[in-house]
Structure formats: C-alpha cells, structure tokens
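One structure, pasted below without further comment.
What you see is the complex with one protein chain gone and the rest in place.
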Amino acid sequence: MVRINDVGGMQGFPPVQQELDEPAFHADWEAHVFAINRALRDRGIYNVHEFRDAIERIPPQDYLASSYYERWLHAITTLLVEKGVLTAAEVSGGEAEVADG
Amino acid sequence: MSADHSGAQATVAARVRHLEGLLEQRGLIDPAELDRALAAFLAKASPANGARLVARAWLDDGFRARLLADANAALPDLGLSMGGGPQEQRLKVVENTEDYHNVIVCTLCSCYPIALLGPSPTWYKSEAYRSRVVRDPRAVLAEFGYQLDPSVHINVWDASAESRYMVLPRRPAGTDELDETSLAALVTRNGLIGVAPV
Partner (left out) sequence: MADAFRVGDRVRTSQIDPAHHTRLPDYARGAIGTVIESQGSYPRPDDLARRLPAEPEPVYAVRFRAAELFGDGEHTITVDLWQSYLRRAQEEAG
C-alpha cells in the first residue's frame, strides 16, 4: 500500500522554498524531540525502521499538514503507546493540561 | 508545513514537555543526558567537514581517488568518520565533471550524511524537493538559481538504503593560488548536495 511519504515523482507540489541560514531547530521543542528520539533508540525501545514505519503510517492528511519534527513527535508517541511504554491516556494528558491552562 | 501560529507552537511545545515528563518518570530519559547529546550532535556535525574533504580532494589526486573508491576508508585522513551510531554508515562520494552532474535526495524520508553536512535543511526534507527532483532535476536546480548547461548529464541519487551520498563539486576556475583552507571556504552545503555548482 503506497504510503504518503513515498512522494518521488508525485505531481502537484510547489517550487522548492529555501530558507537561507536556517537554524538546525526552529524551536526548542524540536531539539527536544530530536534528543528524545535519540535516547529512545539508544535504549532499544524502537529501531530506526520502526520509527520510519510509524512516520509513514501517519494519516496522509495529517502527514502533509505536519512539520518535520511534528511527524517525529507523532511517530514517537505512536510507538510508545503501541509498545505499551505509555498509555494513550497518559500521552494525551498533556493536551488536557493545555486546554485547561 | 504546519501554520506557524504561536498558539499551535505553544501546544506542541507543551505536548513535548508533557512527554518528557512522562519519560523521565519512567527513567527512560535524563534531561542532562539529552542536553549533552544535542550539544555533541550540533558541535561535530557541520558542512565544514564535507568542505574539507572536497578541498583535500581538489589538491591531492591520490586522496581524491581513494575518496571516490572507498570514502569511509579515506575519512580518517582528516580525522572524520561517519560513526556515532551502532554501525558506521557507508559513505559514497560522487564526482561532478564537465559532462556529468550529481544531485542527492531521499525521496522516502530524509536520509543525509549529517556527520559531514550538519543537520539537513528543511527544503531537503520537503515534499516539494523529494517529489520533483527525481522527475525534473534541471527545473529544481533552476529554482536554486543554478542553470546547468543542457549538455551536462544529471544523475539523481535516491538514498533509499544504507549508503549516504555527498557530491564532490568541480573546483572553480581561478583558484590555483588558494590554499586548502581557502578552498574549503568556497564549498557550500548546497554544493555538497548538488543543487549548487560548489
């Protein structure tokens, strides 16, 4: 089943937009996502192939609407829940905090 | 690319903080360790590394040949490596010539020789680049302001497996008097990916 990440040759995308002198991370949270992923992989919670697979399984509309590190965050939380490290309720507990605060 | 509204960003930031809190409680991450890993990554990985390889190859034909034949074996000459993970990544350096131009992509995700080029730019990871460069590389290069002569053949490398690719650009004319450091300063990240001449 062709997945949304498999875009080689796909039509309709716009001209390439280059951001000159862009930083490695556009916000602190992106750097944290990068580091969390590194730590979880190093601990063997999941491997890079499972990680890519989880990104590829993001629903297409969500994938296209998400930034690069938003996709990483999506994949990390998916894997943590699928592997029973965290529950879905625990993960989305953060969203409830934001809604209340 | 999601809308960059401060509200949406604050939400994501809060989600990440929440996730970190949970993982810390479980003993799966240690914030000090995260900071150290991040600093190490940012400090060592830079396009200056790739640029040094290019400058050495321009000056030393023997090194150039070794770099093209077995890049991993040549990297230690400059104190560089593709290591850092459990298994060293295979590096393949591909040479631009008068007749032949190389450009690198990972259509399936964002594979890239981070050790030699630093963190990848957002455009490299974009659907716009990944979808279009395999289909019309000449047009994509033109979007970067690079009008490649029509007689030059383009090969696009799709890094779909375990090899990571870096372009060896052509040495610019009029640089005979420059030393290795000055030559390295001419080399850009875009040149190492293949969307610029150097």
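Going in written order, the chains are labelled A and B, and every chain counts its residues from 1.
One rule holds for everything that comes next: a contact is a pair of C-beta atoms (placed from the backbone, for glycine too) under 8 Å apart; a residue touches a chain by one contact, two chains touch by 3 or more.
Remember, it's a predicted structure, so these values are computed and weren't measured experimentally.
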Contact with the hidden chain (one of B:N49, B:T107, B:S126 or B:N190): B:T107
Contact set of chain B toward the excluded chain (per top definition): 90, 92, 107-108, 134-138, 153-163
Residue ranges of chain A at the interface with the undisplayed chain: 1-2, 6, 8-9, 47, 49-50, 52-53, 56
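Here is the rule we use: only the chains that are shown with their structure count from here on.
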Chain A residues touching chain B - in the complex, by the definition given at the top: 5-11, 13-19, 22, 24-25, 27-29, 31-36, 38-40, 43, 45, 52, 55, 64-68, 70, 73, 76-77, 85-86, 90-91, 93-95, 97-98, 101
Sites on chain B touched by chain A in the complex: 1-2, 9-20, 22-23, 26, 28-30, 33-35, 37-38, 41-42, 105, 107-110, 118-119, 121-123, 125-132, 134-135, 140, 143-144, 158
